[in-house]
Structure formats: structure tokens, C-alpha cells
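This report concerns only the one structure given below.
Right, chain A next:
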Amino acid sequence: METAITVVLFVLLLATAIILGRQRNLFAASMLTGIFSLVSAGLFTVMEAVDVAFTEAAVGAGISTVLMLATLSLTEDVEAREKKISWPALAVVVLTGGALIYGTLDMPNFGDPHAVVHGEIARYYIDRSWDEIGLPNMVTSILASYRGSDTFGELGVVFVAGTSVLLLLGGRRSELPASGESPGHERPSSRPPGKRHAHVREMPVVRTVAKVMLPYIVLFAFYVQAHGDFGPGGGFQAGVILATAFILFGLVFGPQELVRHVPPERLERIMAVGLMIYGGVGVVAMLLGGQFLAYGVFTPSHPSHGHHYGIFMVELGVGITVSAVMIIIYATFATRRPSLAPQVVLDAEDRCETEVSADDVPLVPEERALRSGADLLAEGAAGTDAASEVPS
Partner candidate 1 sequence: MSQSLGVGVALGLPVVGAALVALAGKRPNVREAVTGLTGLATFVAVAALYPAVVAGRLPELQLVEAMLPGVPLMFRVEPLGMLYALVAAGLWPVTSAYAAGYLREHHEQNQTRFFVCFALSIFAALGIAFAGNLATLFLFYEVLTLATFPLVTHHQTPEAQRAGRVYLGILMGTSVCFLLLAIAFTYYAAGTLDFVPGGILRGHVATSSLPLLLALFVYGCGKAALMPLHRWLPNAMVAPTPVSALLHAVAVVKAGVFAILKIVVYVFGLDLLRDTGASDWLMFMASVTILLASLIAFKQDNLKARLAYSTISQLAYIVLGAAMVTPDAILGGGLHIATHAVGKITLFFCAGAIIVTAHKTEVSQLDGLGKKMPITMAAFLIGSLSIIGLPPTGGSWSKWLLALGAAEQSPVLVGVLMLSSLLGIGYLLPIPLRAFFFDPPASPAREHGHGHGHDHDHGHAQDHEHGEAHPLMLVPLSLTAVGCLLLFFYSQHVVALLRPLVTP
Partner candidate 2 sequence: MSEHLPILMVLVPLLSAPLVVFIKHRKASRVIATLACALSACAAWTLALQMSSAVSYPLGGWRPAIGIELRVDFAGAYVAAIVSTIATFAISLGTRGTREDVVGREMFFYAAFLMCVAGLMGMVVTGDAFNVFVFLEISSLSTYTLVAMGKERRALTAALNYLFLGTLGGTFVLIGIGLMYQMTGTLNAAAVSARIREVEHLRTTHVAFAFLAVGLGIKLAVFPLHQWLPGAYSQAPHAVSSFLAGTATKVMYFQLIRVVVSFFGVAYVFDTLHFGDFLLPLSLVAMFAGSLSAIFQPSLRRLLAYSSIGQVGYLTLALSLGTEAGLNAGLLHLGAHAVTKTALFLIAAAFIAQVGDDRLDRLSGLGKRYPLLSLGFVLGGLSLIGVPGTVGFVSKWALLEAVLAGGRPWLAFLILASSMLAVVYVFRVVEVLYFRAPLANAPPLARERADWGSWVPAGLLVLVSVGLGVWSELPSEYVATAAQSLFGGAR
């Protein structure tokens, strides 16, 4: 049974991947990446990797898709031209794949419980983590305590991502629209006249549903944050979910509105705070005479309690930074004021020709800036045919 499901999922994944490779319309392609992540999340669940599945679903299917759409709203939304099959690339791929296949030949059977991987170390975690730390979710114990510094570094990566995006795109925010009524209303559509589609933000249903949903999403985020010790979840997933709440808000009511309510300056500080909390916990442990991140020293009498406190704080730090960074990244992308630089394409003789791509024409910057992934989604069809107007 399980095998059957796995096979089906793999087939789906392969199909998605190949279509993604051939798909020239990048909106569709980014949708496909989202689908790919979702299906693989399913695969992870089948393989009992619930935390991974959870995270992959939240990140891969959620955040990264939104980011790609936001990017596409600032760049072309279609590949210039189908490239012939590239033999060198194929050679590299075949070589690498061949090496990997060759490597699998001496692997233990799939799912073999006696494989070396499941040996001493894994045994130790499974057998001892309950007594040493006392959390039902082993993943959380390992992640936050046994391999705590990995997670610290992981948080560092998130922080770097936030910093980098701010450094790269934070420079040019499109200024806020005249305050007062929330934007999105009676704004001229971002589409050239003639092919005007209903604007997502003008759909009362969407706005109402969003209004209703937001609190629950936030609530769920806090639940995941708190429940990470007992079930799948934890700071990272919680942070992402919290961020998605804000991102949804941004999508529906416009990123300008989001930025107005959640000023990026504050977010930047918050994102720093989370990392400092995590490091701080470790440093405190050092000051109390233990090693970095040795939570046991908090309550020498009863180390496992110390671990509870430590892990709680650490997860908190993770949640804070992750959510802050995710919101920052989305907001920075969505509020980036695009340049009206005309698109440059290669003509037959590889001489560059400059020309204005179709959807640059009718837009003034502010408006274009306000378009975000969701609109483009709603106008997916229009997006494609607008794109197909780009001579290639």
C-alpha cells in the first residue's frame, strides 16, 4: 500500500518536474514548483517525516511560490525563447546521476531497520532523549538541544537571508500612497485597457474571507509554536505560518497597507532580536558554568527542566526571527519600485535589441509596484497572453 502511494507520488513529482522544465510561462512554472513542494511534502508524510513535511509545505509551497510571483511581477514573466537541448549540460547531468546510481549499489535496502544509519547514535536519541530531555517529539529534542548549534546556524542563515534581501532590494521602496482610505479601492487596473480583469482586491468576498481567516491563522501559529514539543511543529514552522498571515494580509490589502501597519524598521530590529535571544540563551549557559547551549545548567538539580526552559526560549527566538525575516522578505519584494527599463532581447544574430515589453507600457511605477503575486495569479491567463506578446 505504502509502496503504491510512494510510486504514485514519485510519478507525479517526475511529471511536475518535467513539465516545469518545459514550461515557458514562468507563472505556470512557479505554480508547478509550489505543486512539486506540496507533493514532496506528501511523500515526506508517507515516509513518516512529519516535521519535514510540515516545513516543506509551509516553505516550499507557500513562501517560495509567493516570492517567485513577486519577482516575476518585477521582471519578465516568460522565458525569452526555448533553448535547444544543451549537450554539455546533459553530459554533466548524466555523469552526476550515473555516479549517484553507482553509489546506490552498495546502499542498504530501503527501510532496512538494521542499516548503519539507524545505529548507535540514532538509537541513543530514541532510547535516551525521553529521560534526558523529556519531550515527546524527538526531532525537537535533537534539533534544539543535541544539535542545537546546527539550528543556531540555521537561524543565522535565515538572518543572513533577511539582511541580504534588505541590502539588495531595500534601497528603493515605492512611497506610500496617499493615506486615508485603504489602497486597492478604485485604483486603475494594472492591465492595459481592453483586457481588464476583476482585481483581487476589489473582490469583497476575498477581502471578507481574509479578514475572517487572519486571526485563526495567527492563533494556529501560536499553537504550532507551543505544541512543537509534543507534535510536529516548532519555532520555525510557527514563524513561517505567522508570516503567511501577514503575507496574506499584504496580498489582499496591498503591501503598502502591510508596510504601514508593520513598519519594516521595527521588523529589522525584531529579526535581530530573535537571533540574539537564541545566542543569549547559549551565552547565559556559558556564564552559569556550562558549555554554549548547555541548558542543563539552568536547573542543576533537575536538568531536564533546564532543557525545557532552554528549548522554549530557543524556539521562541527561532519563531521571532523567522517570522520577521519572512515578512521582511515579502514586503521588500512587494514594495520594490520597479525600474521602467525596457526589456532587452537577443535577435537572431545575437545582437541585442532593446524594446519595451508589453506590460511595461501602461504602468506608472507606483501602480506597478502595487501589483503583487496574487493579482498576477488572478490574471494568470492575461499574464500569459500578455507575455506571449513579447517577441522572442
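Selection rule, in plain terms: all candidates are chains of the complex that A comes from, given by their letters.
Here is the rule we go by: a residue touches a chain if its C-beta (ideal position, glycine included) is under 8 Å from a C-beta of that chain, and two chains touch if they have at least 3 such contacts; residues count from 1.
Small disclaimer: the values here were computed from a predicted structure and weren't measured.
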Complex member touching chain A, one of 1 or 2: 2
Interfacial residue positions of chain A with respect to candidate 2 in the complex: 99-100, 102-108, 115-122, 124-125, 145-150, 153-154, 156-157, 159-161, 163-164, 166-168, 170-172, 265, 268-269, 271-273, 275-276, 279, 282-283, 286, 290-297
